[in-house]
Structures are given as structure tokens and as C-alpha cells.
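In what follows, a structure is listed as C-alpha cells, so that the remarks can point back to it.
With one protein chain held back, the other chains of the complex are shown just where they sit.
And now, chain A:
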Amino acid sequence: MTSTTDKKNINLTLKIWRQNGPDNNGFETYYADDISTDMSFLEMIDVINERLTLEGKDPVAFDHDCREGICGTCGTMINGRAHGPEKGTTLCQLHMRHFADGDTLVIEPWRSRAFKIIKDLVVDRSPLDKIIQAGGYISVNAGKAPDANAIPIPQETAETAMDAAACIGCGACVASCPNASAMLFVGAKISHLALLPQGKPEAMIRVMAMVNEMDRQCFGNCTNHRECEAECPKEISITNIARLNREFIKSGLF
């Protein structure tokens, strides 16, 4: 299925999860015919939805916004893989040239106890906001800051912090984890802030508060399956979970 196709237009069978209310749900089959391989995956869904609309049927609800891989809004499972088969790619940046003529695609929403389904492929990811509210920031009011160059930060440190800060909060890590854990999401934020000198004063309080909130929001724990790292569209490394654990232990000790 992942083989790049040379054919310009392809035909696909889609099995899409439809849900409107807790009891009204199940897969429905749609045929996507004559799909240009230059299309993005979401543009292919647009084509299906235009057709459904004209037929007087309810189009498929799906989340999306920037369509350039940075806002973190889009995301579904395709044949059991978050954001589909391409590594380091959000759903909106996945193009149809990565599928072959005749493929069948099973399209489902993120599934996790913490993310309730709103409609079809749309889920509620606000529990991730709750975790950030617990401490995913540096407490500085506007007006208080010293000169930006007052604290030199080694380039390597800044780059490692940036690697972690690149998280787009899409929830693919949660969706692909067998425990529905948010440890990669939390680890990325903890790492970003704990690595930088500005983030150190609050580091201990932060890690405790965020981990507690993560538990409260019904996310599972990490048992090192590494599915999150494999599916993260921004390729956030699992070393951030190791750093989270270190910070957590430090916080418990002192």
C-alpha cells in the first residue's frame, strides 16, 4: 500500500467511521474514483464530501485547518496508523501518490478514553489544554523581562529545546499508544522548558503538576512501546519521555 504509484489517477475504497451521538455509529463504505495522485489526503475527503452534499447526504466531519502540517488540527487513523503510512507527516501533508490503485483504506478517529468523539472523525482534545494549564509555561508577566541577550544559551541546548518544542499537540501519540498515554506530549513540553535556563526555577513544580493532571485526565502510563515516537508527525524523540521521568524523580527527591 505504501508503494509510490506512477499512475496519475487512482480508485480507492474507503471505510469511514461515522458517528453522530453515542449509539449511532459504525463504518460506512465510500468509493473514491478518479483521484489525482497530486491531491492531498484531505483534498480527497473534500471531493467525497462535495459529492455527498450534492446527493443530499451528510458529509464526513473531520478536523483540519492550516493544511500545511503545523497547526495540529487534523489527524485520523488510516489502516490503524495515526496520520497514515508516511513517516514524519501530518494527515494534511499526506499525498495520494503514496497510495496504489485499488487500495482499501480504513479511516477512524483518534481513539482514547481521554478524547471523546464529537462527530465522525472529530474528537475533543481539550484534555491536552488542561495539562498545559497545570504548568506548561514559564511564569513571566509582560514587562518583566531582562534584555534578550542577558542569558546566553548554548546553541546545542537551544536546538534540543527546539526539537521538543516542535510538538504540534495533534494527539497522534495518544492515539497510537496501546495505553493511550500522553507521555510524549508531556515529555516534549517538560523537556523544552526544563532544558532552558528560564524554565529551571519552576521545573520541579511544573513536572509534578503536569503529571498529576495527565493522570486526572485519564491518560495511561508509558510502558515503552515507542508507538508514539514512530507515529509522531514531528518526529519528537522518546528521549523526551526519559527526560520527563528524570525530572519527575528529581522533583520527588528534593
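Simple rule for what comes next: contacts are C-beta pairs under 8 Å (C-beta built on N, C-alpha and C of every residue); 3 or more make two chains touch, one makes a residue touch a chain; residues count from 1.
Basically, contacts and distances are computed from a predicted model.
A single chain of the complex does not appear, and UniProt lists its protein name as "succinate dehydrogenase", one of "Type 1 periplasmic binding fold superfamily protein", "succinate dehydrogenase", "Hydrogenase" or "Transmembrane protein".
Across A:Ile10, A:Ala82 or A:Ala134, the residue that sits in touch with the chain not pictured is A:Ala134. Mapped onto chain A, contacts with the missing chain fall at residues 20, 36, 38-40, 42-43, 46-47, 50, 52-54, 56-59, 61, 63-73, 86, 88-89, 93-95, 97, 118-119, 122, 124-126, 128-129, 132-149, 151-155, 158-159, 161-162, 165-166, 168-169, 192-193, 196, 198-199.
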